[in-house]
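Sharing a structure with you now.
Missing here is one protein chain; the remaining ones are kept as they sit in the complex.
Up next is subunit A:
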Amino acid sequence: MSLRSMISRLSMGALTLAAASVLTPSVHAAAPESNDPIKIALFDWTSVNLNAKILGGILEKLGYTVEYPTADYLSSLTTGLTNGDLTVALEFWDTTAGEAMKASDATGQTERLGALGPKAKEEWWYPEYMKEKCPGLPNWEALKDPKCAEAFSTAETAPNGRYLGGPVTWEGFDDERAAALKLPFTVIHAGTDAAMFAELDSAYQRKAPIMLWVYSPHWAPAKYKGEWVEFPDYTPECYNDPKWGVNPEAKYDCGKPHGEIWKYSWAGMKDKWPVAYKVAKNYTVDTDELNKMSGEIDLEGKTPEDVAAGWIAAHEADWKAWAE
């Protein structure tokens, strides 16, 4: 067979295939309302990309075209999602994106689709082996002991302990917290969380002292043994009213807020793809399951696509109900 006739056969085959499928009525009568691609944002951590692949996989099964553009976490709320460059983004954490979400809500061009399910927890965290050196932990008052603080110190912070906080762009208020609770700790800001966990990994291998900001759902609390410090529980008054809490003269004398993780969409999604919108709005995932799946990707080396396919197969009844 000559090359040319092979090509023509192939393209003919493709054409007949296309024609045939146009003629046969689609299995899903409602979806897709539009064949334009639904764009689900990928950010730079595992769980959000897994969620994106799960939702995308469901939508593809319903007949939609899905694309996965890469985007920047905080700025996407006021750029891509406001003008439809991104259709859906699945994880905005109350704990780090509070102000950005407020700014996004104020534009009126995005829609908060509800909570994803898992609760975000962020707090000061230490490896288990540090408990020997500071036996009062996890109670935060143990940290006031100068000996305990010194156990967490490095040469440039001594005699203060060293606390490695998140990037300044995260809304952590750790400098204020250390001052309000009179903790003898110096707050050092890592520029990115990659740098933060690199320090944790290095310290953990050497069984060296470290106190840092760890959040969940994340692979770190699964991989390293340790605990969160127990501060007085967060309430909104604590962040707004100096009188509240152990220090009557300062705000932030409590722990970090534990919050929801929110799904966001471009405001136009509702009218353009009503069924996909319903699925995205109803989409939730179980905390333990998400942690387990993230671990399979980060620690066991599976691809997000395979793990997502597994979830979709296991929960077929769920997502079929969401589309109704």
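We adopt the following convention: contacts are C-beta pairs under 8 Å (C-beta built on N, C-alpha and C of every residue); 3 or more make two chains touch, one makes a residue touch a chain; residues count from 1.
The rule is simple: contacts and distances are computed from a predicted model.
Visitor: Of the options "Cellulose synthase", "ABC transporter permease", "siroheme decarboxylase" or "Ketol-acid reductoisomerase (NADP(+))", which is the UniProt protein name for the chain that has been left out of view?
Guide: "ABC transporter permease"
Visitor: Tell me which residue among A:Ala180, A:Met196, A:Cys254 or A:Val307 touches the hidden chain in the full complex.
Guide: Going through A:Ala180, A:Met196, A:Cys254 or A:Val307 one by one, A:Met196 is the residue touching the chain not shown.
Visitor: Contact with the hidden chain only, please: which subunit A residues?
Guide: The missing chain touches subunit A at positions 3, 6-7, 10, 14, 17-18, 21-22, 26-27, 32, 35-37, 39, 41-42, 44-46, 49, 63-65, 69-80, 83, 85-86, 99-100, 103, 154-156, 164, 167-169, 188-199, 201-202, 205-206, 208, 219, 298.
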